[in-house]
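Everything below concerns the one structure shown next.
Only one protein chain is missing; all other protein chains are in place.
The first chain written gets the first letter, and so on, giving A and B; residue counts start at 1 in each chain.
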Amino acid sequence: MSAAIPMGAARVGRWTRLLGGLALGLATVFFLGPVLFMIVGSLKPDELVLREAGSWRAFWPTEGSLQNYRDVFERVNFGRFLFNSLFITGAVVAVGLVVNSMAGYAFARMRWTGRNALFAFVLALLILPFEAIAVPLFYMMIEFGWRDSYQVQIVPFLANAFSIYLFYTFFLGLPRELEEAAEIDGAGPWRTFFTLIVPNAKPAFATVAILTFLVTWGSYLWPLMVTSGETYRPLPVAIANFKTLPPLQWGDIMAFGVMMVLPILLVFLLFQRWFVRGVASTGMKN
Amino acid sequence: MSGRKCSVFHWSRRPDRRLPDVSWFFHDEITAVSVHRTAAEKGLSGADPSPNLRDVSSLKAPSTLRTAALGLVLSILLLATAVFFAACGPAQRGVVDEEGRSVVEVWFHSGQAPERDTIRDQVARFNQMQDEIRIRLTLIPEGSYNAQVQSAALSGDLPDLLEFDGPFLYNYVWQGHLIPIGNLLPEILKRDLLPSIIEQGTYRGQLYSVGTFDSGLALYANRARLSAVGARIPKGIADAWTVDELDDILARLAEDSPGGAAIDLKLNYEGEWYCYAFSPILVSAGADLIDRSDFQRAGGTLDSDEAVAAMTRLQRWFADGWVDPNLDDAAFIDRRVALSWSGHWDYHRYAEHLGEDLLILPLPDFGEGSRTGQGSWNWGITRYAHDPRAAMKFLEFLLQPEEVLAMANANGAVPATFSAIQQSPLYRERGPLHLFVDQLEHSAVPRPATPAYPLITSLFEQAFQDIRHGADVRTVLQRMARQIDQDIEDNQGYQ
Partner (left out) sequence: MKAAAGLRGRNRHGWLMAGPALAGLLLFIAVPFLMAVGLSLTNLRLGSPLPLEWVGFQQYERIFGDPAFRRALVNNAVFALVVVPVQTALALGLALLLNRPLAGRVWFRTFFFMPVVFPMALVAVVWQLILAPGAAGPLNALLGLATFGLWEPLDFLNHSGAALPSIMLMSIWQGAGFQMVILLAGLQGIPSTYYEAAAIDGAGRWQQFLHVTLPGLRNTLIFVVLVTTILAFRLFDQVDILTRGGPNNATTTVMFEGVTSAFRRQQVARAAAITVVFFVIVLAITLVQRRLLREEREIS
């Protein structure tokens, strides 16, 4: 992001700068403290996590070891939960990108009967949060016999009105010349879309991918309702359940937490620019 | 779910290979954006289209095409997988495995670690010792067990052999999920079972379920701390502490305790615990959860003066700060408190930490004698079982004295058969846990045998929390009674 230099930087006084620094410091403590607390807790013997939580030792592993991580693998099938989360999230993101980008393109750049009415339908669904349909969908999925499966966590979330809308606004801004060129080459709408539009819409794809990823990866309410055994249980439900699985060992729980957030944290740190740009662009669409 | 034949287990070994490659989103973004920008800046203002065309053609690099195609292929693969999973739904549940053995699906609650290990071990041994039946085990989280059963039942996903917490039986029978097992269970086994097990498993004259263990609920106490405050130590159920006596002891213990807490009520638990552990208080006080003469009304019983008085006394323990929040489930073994209101499952852990100091006392007498909970997880055969006899074979195996003892040793529960109790050094006459057997024979209260029970327990948990947090006891109980009565009325009396 280019650094805009708004308020006359020269006039910033020493006190203002000091206050700003202080505020930044406090904010850093506020946002990083819990993260650090979790990581340190995961390295401590279980009984010390709570006992030392009230002192500076909460942030310093006095008797650090990786025992808690070993315990997690011994007590539950962590690999399975991780795989489930990766698989479900991967499927929702990947298929969702294809399905929603096609729809966004059809609405933005193609003419067909029923387009306007159907687009109004999509816009209407935009304001319907998932929670408003969770209960009837739960009932419907049970009737489908989909309870406790992968598809129950994937298929209902593929089509997404918000993703379609983001793609739609992006495609609107693409130059007409792209398609005109393709038409000269004799390409049909499908080839035009996949060979020309898609490669030129990477920012939109990245935005939708990241937002879908965040939502799906953190999803708790739905898998709580529709999964029962460990077979299809994703990480958020797994950690809530791990917390109630006797014996109660906070070190193990923190280790579970670290391992659960590590993959996404790595992805975030590697592609931070895209995360930030993706999130930022959601606010720009108004 | 275990009910399906299709397994994805082989994928979990190499999940990375199935993941969509997303890296292609993150390359070349600068070119893409710049095209976007130039185009946007030029708008439709009749500029010469050729430069744009040149931009476009430069973007048609084969590598981009290939990655896009790859992404598409992966997406289609994933979609196909989803369809594939849809295709092998519960309709094709396994009846016979590859070796031609009859498959019995079994659900078990994921309780204490040794319990889980024991059932896994029992399943493995059973599968190995004969070659006609194969047991497939699924562990279900305890916190939402009933919810899982309910939704599984609706989609026809219930296993053949279902473990469930005793008092849910009546609801499951009412809904038509279970079959009577009286004729399947050998008479000799039936006679060996504790009467409390038969009582819990019987609804409207038919036996539907049996357990391999029953439960014990008591006050675990720290002997040294009790003598430090000069508390009388009861010898058995008959001379249990009265609630006045307990109040007095708690006050003295609290004074003696550095943190000010005196008792652990297992506030870290969720779900069934509250109704199981604390509804006996109501009975001991001369009230109850519901009028048991016909199970049609809670009003007048649950919100009676006796019930309000008993729960108000409990509320005072919270108000006075005598109850440890037990966030780490270690209040008793860390010796923060001298008393722990808990079940048989804590015995081994407590014995290990307190040794000779550990005492097991009956729950206090709220007026009509000490009362305690009973009933525990037990087994029923579902209507969906394709081979009920095979399911019963496994149940018979679990009821062998050695197996009953194996589980009882793992979770500290009261063995459900007399033959096992006699072989148990813990539970037989003069054993350290004989009090639990005694209680089951004399002072235990079964939870109400009504299909409304799942609602009752869910409401009671909430009522308990409300009382814990200082709500007016009478209001809370009246509201709960009203909700129960309305539910019974909505369901036409659960006839």
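Observations, loosely collected:
We take it that a residue touches a chain if its C-beta (ideal position, glycine included) is under 8 Å from a C-beta of that chain, and two chains touch if they have at least 3 such contacts.
Computed from a prediction, not measured in an experiment: that's the story for all the values here.
Summarising the interface, subunit B meets the missing chain with residues 144, 146-147, 150-151, 153-154, 174-177, 259, 270, 325, 327, 454-455, 458, 462, 465-466, 468-471, 479, 490-492.
The chain not displayed touches subunit A at residues 1-9, 11, 20, 23-24, 27-28, 30-35, 37-38, 41, 49-55, 58, 99-100, 102-103, 105-107, 110-115, 118, 121-122, 125, 127-129, 131-140, 142, 155-161, 164, 188-190, 193, 214, 217-221, 224-225, 235-237, 239-240, 243, 250, 253-254, 257, 260-261, 264-265, 268-269, 272, 275-276, 279-286.
As a working rule, only the chains that are shown with their structure count from here on.
Work out the mean CA point of subunit A and of subunit B, and you get 31 Å between them. The residues of subunit A lying in touch with subunit B in their complex are 47, 50, 75, 79-80, 82-83, 86-87, 90-91, 93-95, 97-98, 138, 142-151, 154-155, 173-178, 180-181, 194-196, 198-203, 205-206, 209, 224-226, 228-232, 241, 244-248, 250, 271, 274.
Residues of subunit B that touch subunit A in their complex: 1-2, 4, 8, 11-12, 15, 18-20, 22, 24-26, 28-29, 32-33, 35-36, 39-40, 42, 44, 49, 52-53, 56-57, 59-60, 64-65, 68-69, 71-72, 74-76, 78-79, 81-83, 85-86, 89-91, 110-113, 138-144, 147-148, 151-152, 154-157, 268, 270, 327-330, 349.
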